[in-house]
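Of the protein chains in this complex, all but one are displayed in their positions.
Which chain is which? They are A and B, in the order written, and residues in each are numbered from 1.
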Amino acid sequence: MIKSHSDLEIISLEEKQNTAQYRHRVMCCNSTACLSAGAHGVREAFEASIKREGLEPQVQVVPVGCMGLCSQGPLVAVKSRLPNQETGGKTETLYHSVNPELAETICQEHLANGKAVEAQVLSPELPFFARQQRIVLANAGEINPERIEDYIARGGYQALLQALSTMTPLEVVESIEQSGLRGRGGGGYPTGKKWRMLHEAQAESKYVVANGDEGDPGAYMDRTIMEDDPHRIIEGMTIAAYATGAQQGYLYVRAEYPVAVRRLETAIRQAKRQGLLGNKILDKDFGFSLEVRIGAGAFVCGEETALLASIEGKRGQPVLRPPYPTQRGLWQSPTMINNVETFANISSIIQKGADWFRSIGTDSSKGSKVFALAGKLNHTGLIEVPLGITLRDIVEDMGGGVAKGRNLKAVQTGGPSGGCIPEAYLDTAIDYESLQHLGSIMGSGGFIVMDNDDSMVDIAKFFMEFCRDESCGKCLPCRAGTVQMYQLLDKISKSQASLDDLARLEDLCDMVKHTSLCGLGQTAPNPVLSTLQYFRQEYLDLMTDSPPQVADKAINYEALGEG
Amino acid sequence: MPINLNINEQNLKAQEGETLLTVARREGIPLPTLCFLEGLSVAGSCRLCLVEVEGSSKLQPACALKVTEGLSVKTATERLKRYRKMIVELLFAEGNHVCAVCVSNGNCELQDLAVQMGVDHIRFSYQFPERKVDLSHPLFGFDANRCVLCTRCVRACDEIEGAHTWDVAGRGQSAHIISDMAQPWGSATSCTSCSKCVAVCPVGALFGKGVSVAEMKHQPAVVDFLASARREQNWHKKEEQ
Partner (left out) sequence: MSRIKLATVWLGGCAGCHMSFLDLDEWLFELAKVAELVFSPIADAKVFPEGVDVALVEGAVANEDNLELIKKVRERSKWVISFGDCAVTGNVTALRNPLGDPTPMLKRIYLAANVVTEGVPSEKGIVPALLPRVMPVHEVIKVDAFLTGCPPSAARIQAALEPLVKGELPKLEGEHIRFGQGA
């Protein structure tokens, strides 16, 4: 049981001693992207050849979380106790595209003889790494997420201890308010303001809920945090519970994330055993219990009221607000919902202070944001960058630009609720307001780069199909509107639509955006609206004066055969 | 507490806690509704009663909007009329409405809405979905082709009768009403055959067996009577008092 600072220190020291006995530590990425690229076989190859070389006492193989540059995985980092000459005095060497043969070579040359296999080494100066500012991903790729000791050795649970022993709940709320942290689930609502609402709510029971539903197609920011550093989320939620007076918390994770579910459950068990969850946390008069709830993977269940319905065991569909969850949420009690990335920021803010956090970012948007780079870039993967970085810096510097001979066309942010930002606006510094101003949104961190081969109509159609399929069907505008908008986009993409159809599409966008009940319907037209705003000509080029009036042909009676 | 509000440039008084719809109806200000029914909880899902609220960019459903001091709304702007007309057209396009052969022809809230909105044809493409007809109940029938998913039946059965026979299954365009665990209504053991769902259905989706074209007359007011009778412990019909 951990009760004090020295208890944490002891674990941390033991852990550091433990690692110090190894000359090299081989950190093998154990995240979904690298696993699908064969990381499991790589780790086995390392283990086998280390054994064969008799290096076991000197080398430890550690399964770790995502290091980011997923497009060049499997990634393996070798961390050495002593800098060695052959690697230019570095203590860390990162290898890309590792396969079992290469693992063997690394073992023989680098681990046994201290000579890095230069051809496969990624430079840490690569802008993809150098320009990141890792707060919520600070431990990803550095620790074994299934061990609480690893987390504690890197300063874990110090923030909780600090909050519980030196701050009042109100002081914690104020500190989050001062930090300027805003919700990372998409909307950017000031987190401290939400905490204050729950703090001030008078009720016998209150709840905090972490939203790990992450339903956007192609998004894996939240999954990575949950898989790679589960304790960071638990610590953030526990601090939130202390600040707001909640006794019970839920982590809502989609069923498609079995690894995240398993690691979170493991982490909860470990935290309970160490007295970091449950009654009398850190021996203080404060109790908080936490449970994982598994969602069936509907996008709409990420919407907060639908998510709460789902936790209650009801059909996962949104309900009217007000009342807001902080007024009446789970089982009619005040409830606060934050995104998992939002919670992952909390411990750093408490430890390093609100002023430190405020120093990162823009006037309106503080801190960092994780983005999932995808599309026509040379480097794709997961990055965490300070807000205020320009879109162009991400695309051209960190992402390495588009392939030779191609022209960068647009960046899509915000997934199915977002929009396409054309190349001309890429010098915009990223924050919640600037992206909204451009007709897109920050969203949860989707970042898709498109070149001249990509059709904007097809992009809009893709996202509309997604929204149509994910609409819960409760309100008419979204339920029926997305169907019609999809059909019109389909017609346009096949050059079968007239200007009348385009006008009808725009009417529908306007109506669905303004009349839908929840955010899904309200934002479903955004990909169409933003591509129409910047790339209208692409739509017009597909128009036809003489739409095929009856696309289908009449029945061929001859083919019906004789009686 | 009495409060002041303004509807369509007209200054009015109301009680705090009332909904805008209640106030509007009392004052004779027309507002189209479909999912709302006095006596049932508020779903806010048809979006026909949306109004423009001064100082807010978001439209608000009048059936759920609680009036507050100084509230100022517009209920019939050109924009709202345009949206409402599209909503009604989309309702026709998503189901299979063949009024000429419908039990509710002439007594149908969807038809009424089309008349109010000036809908004389549908600009959106008809979906012609394949939907079920359930005639397994000895007294009633359910034709999903005409269902507008207002969930009045779901709420009436759950909140007034307490049987909770109906529910919504599926999502998006495949969302549909089911009885019990998607069994035929006739074998839904929770159903007490009280007919409340049939009474509240705004369209020809739920009907009594034996009625023919244009013969079905719904009695949606029954749930308001029951709800207020329970609230006030007074079971006399208002006219009889």
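Annotations
We take it that a contact is a pair of C-beta atoms (placed from the backbone, for glycine too) under 8 Å apart; a residue touches a chain by one contact, two chains touch by 3 or more.
Everything numeric in this text was worked out from a predicted model, so none of it was measured.
Among B:97, B:137 or B:196, only B:97 touches the chain left out of the display.
Only one of the listed residues, B:6, B:125 or B:195, touches the absent chain: B:125. Residue-level contact of subunit A with the missing chain is found at 549-550, 552-558, 560-563. Across the interface with the omitted chain, subunit B contributes residues 92, 96-102, 105-106, 111, 114-115, 118-122, 125-126, 128-131, 145, 214.
FYI, only the chains that are shown with their structure count from here on.
Subunit B meets subunit A in the complex at residues 42-47, 50, 59, 61, 64, 82-83, 86-87, 90-91, 93-94, 123-125, 127, 148-149, 167-168, 170-175. Those residues of subunit A lying in contact with subunit B across their complex are 298, 300, 315, 317, 320, 468-477, 479-484, 487, 504, 507-508, 511, 514-517.
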